[in-house]
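Here the complex is missing one protein chain, while the rest keep their positions.
We just call them A and B in the order they show up, numbering each chain from 1.
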Amino acid sequence: MSSFVLNFPLFMIILCLVCAAVGTLLPRAAARTVSLSLAALCLAAIFCVFLYVYGAGQEFEYRMGHYPHPWGNELKIGILESLFGMAFSLVLFLSLLGGKDPLDRLVEPGKGRFFYVMADLVLVALLVLVYSNDLFTGYVFIEICTLASCGILMIRGNGRTVLASTRYLIFSLTGSGLFLFGVIILYNITGHLLMPDLKEAVGALTASGAYRFPFLASVSLVSIGLAVKSGLFPFHLWMADTYGEAVPTSSAILSGLVTKGYAFFLVRFIFDVTGPDIFWQSGVQNVLFAMGAAGVVMGSVGAIQENNLYRMIAYSSAAQIGYIYMGIGLSADLGLTAALFHILLHALTKPALFLSASRLSARMGGALKFRNLQGAGYYEPAAGVYFTAAAFSMIGLPFTMGFISKYLFGLAAFRASTPKLVLTLLVLAVSTVLNTFYFARTVLRIYNAPKKPPAERQPAKDLPSYIIAGALFALINVAVGILSGPLTDLLGYGLSLF
Amino acid sequence: MLRILWDSRIQSAAVILFAVGFTTLLLNRNLMKKIVGLNIMDTAAYLFLTSIGYIEGRLPPILADGVADASAYVNPLPAGLVLTGIVVSVSVTAVLLALSLRLYKRYHTLDLDTIYRIVHEEAEERE
Partner (left out) sequence: MKKRTFREWLKAWDEGEIDFSVPGPGCPETPGDAASSGDAADDRPAPKDDAAIRAYARRFRDREAALFRRIYPVMVVLIVAVISVFLLRVVTELPPFGSADTPANSSETIRRYLEDGLSETGAVNVVAGVILDYRAFDTLGESHVLFTAACAVLILLLSSEKQSDSLRVREILEKDAVLHTTGRVLIPLILLFGIYIVLCGHLGPGGGFSGGAVIGSALILYSLCYGPERVRKGLNLKSYRVTVLTALLFYSLAKCYSFFCGANGLETIFGPGTPGNLFSAGLILPLNLAVGTVVACTMYGFYALFTEGTV
């Protein structure tokens, strides 16, 4: 394979921008086709890039223009970047494929095409967050991601959705403000914005001991800013309202992709800007660990108190974000592998949960309270099975990705210091018990015999695409759960190259 | 300490502006004032960024007379970054204002507490 493949990320990024612009003129069905084919094409193209990079066994820097770093913008094309680019395109593809029905029902008439425009923009922002080798480009595309995800949320257009989007946007912009301040301080003390030069300069600064405090400040501002944007505890307050009110497809994209994109960018920051050793000297990882651990527990406690299906899944999302940051704070090698694996797990599971929940609820006449969902699994067998599979994965039963993730966290904990070991194991135990409670409750509910059949049988529109998408989500989850070896090896290998 | 703060007074001012914006954002329940607070925060960040590139006694980086000497001009990069940042802040403000317009049309107020109360009452009525 020739090195022409390395141009693919650039082509995909430009293609996403072009499709987004063109999508504003297309009717809804055409815009949907464009978005779906775009995500599929991205998946295929990045798969080629992945094969090439894996074969070459090294990372590549791709100049955006005629000037190498430190002068011009660059992309960095490596194994982990390609893997996550693939995962994000795949999840977007499946979410759009399976989420047509709620979109058709809930989006304001005449505005459906903008949903797909915004989905294209989310995809491009994620691809750039994954590939960018420049902090300021990262900031610009973080803002695209924020605005586009806000657009995806508010497209439902009723009062409460607009209120929830406003809240989300304000939270998220505060996060970007902190991130930007961190980047500015970092630029001030190093004079660079491109990651390779930053890493060099940061190494030199640490060796000489100059600007220690500003450096610490900038690392913590960047980390906290990204954590706020991902919705880490205690900044998760927007999640339940937002996911509870939005179109389920929007919630799927937001919880499965957008919040994960920021977490992945933080991993990039740790590895490509500070370097893991220097980051671990700064002590910021302990803050992230504590917030993550608290987030896992508080998210699960929030979920167990909810009587509303969507809001319960939303709180569970907050808990999973907690897991990711707990892994980032745990240790440089195994902890990060666990965190990255958890990003993949959550990206593949949460959209399936939201989409299945939306079908179950639609069949029961739009009910979201648990007691009104009784027996939904019989009327909507496919959604019931997919929901159960995803719920098992969230609990961490064997033969699912969730089990592997918990195993990796446990493994990582044994290499960490004793307080972290105890805390991690405690958090794992508590959260598994709580997860079991609230997911088992839901699964038992939907498979309980219904008191009376649903009054109106909702038309099962667009069932094949939903069945395919849900089946793929469930299959990938189980397949990776059974054969997790290659993926975890790949993550470890990618981290060693980072 | 105060001496150093005074010497880099632009940066200190930026930090204070940032704090003012942040307080405005967190304390006010009126959406419009929250948006103003966010804007002040953004502006503070840009002021900070601009101040990095300033070098005493040097010209703006327009090479009108063709002198390409790095010791004659200020740093052009922060200016470019601030330009990018300003456009981002304009876009964000527009979206926030559009959101508040929609909220105003629906609830006839911009006070977030009142909006939450209305939302709660509507929900309880429906139950």
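Criterion: contacts are C-beta pairs under 8 Å (C-beta built on N, C-alpha and C of every residue); 3 or more make two chains touch, one makes a residue touch a chain.
Quick caveat, the model's predicted, so the values are computed rather than measured.
Of the listed positions A:Val22, A:Cys48, A:Val385 or A:Val443, the one in contact with the omitted chain in the full complex is A:Val22. Considering the full assembly, A:Tyr187 is the residue among A:Phe171, A:Tyr187 or A:Phe439 that touches the omitted chain. Here one chain is not drawn; of A:Gly283, A:Gly365, A:Pro381 or A:Pro419, the residue touching it is A:Gly365. Considering the full assembly, A:Val128 is the residue among A:Val5, A:Ile79 or A:Val128 that touches the omitted chain. Annotation for chain A: contacts to the undisplayed chain at residues 6-7, 10-11, 14, 17-18, 20-22, 24-25, 62-67, 70-73, 105-106, 108, 110-111, 114, 117-118, 121, 124, 128, 134, 136-137, 140-141, 143-144, 147-148, 150-151, 154-160, 162-164, 181, 185, 187-192, 201, 211-214, 217, 237, 240-241, 244-245, 304-308, 310-311, 361-362, 365-372, 441, 445, 458.
Think of the hidden chain as still there; on chain B it touches residues 1, 4-5, 7-12, 15-16, 18-19, 22-23, 26-27, 51-56, 58, 60-64, 66, 68-81, 83-84, 86-88, 90-92, 94-95, 97-99, 101-102, 112-113, 116, 119-120, 122-124, 126-127.
Quick note on the criterion: only the chains that are shown with their structure count from here on.
With centres set at the average Cα position, the gap from chain A to chain B is 27 Å. Considering their complex, residues 136, 140, 143, 146-147, 150, 154, 159-160, 162-163, 165-166, 169-170, 173-174, 177, 180-181, 184, 187-188, 193 of chain A touch chain B. Chain B contributes residues 18, 22, 25, 31, 34, 38, 41-42, 45, 48-49, 52, 77-78, 81, 84-85, 88, 91-92, 95-96, 99-100, 102-103, 106-107, 115-116, 119 to its touches with chain A in the complex.
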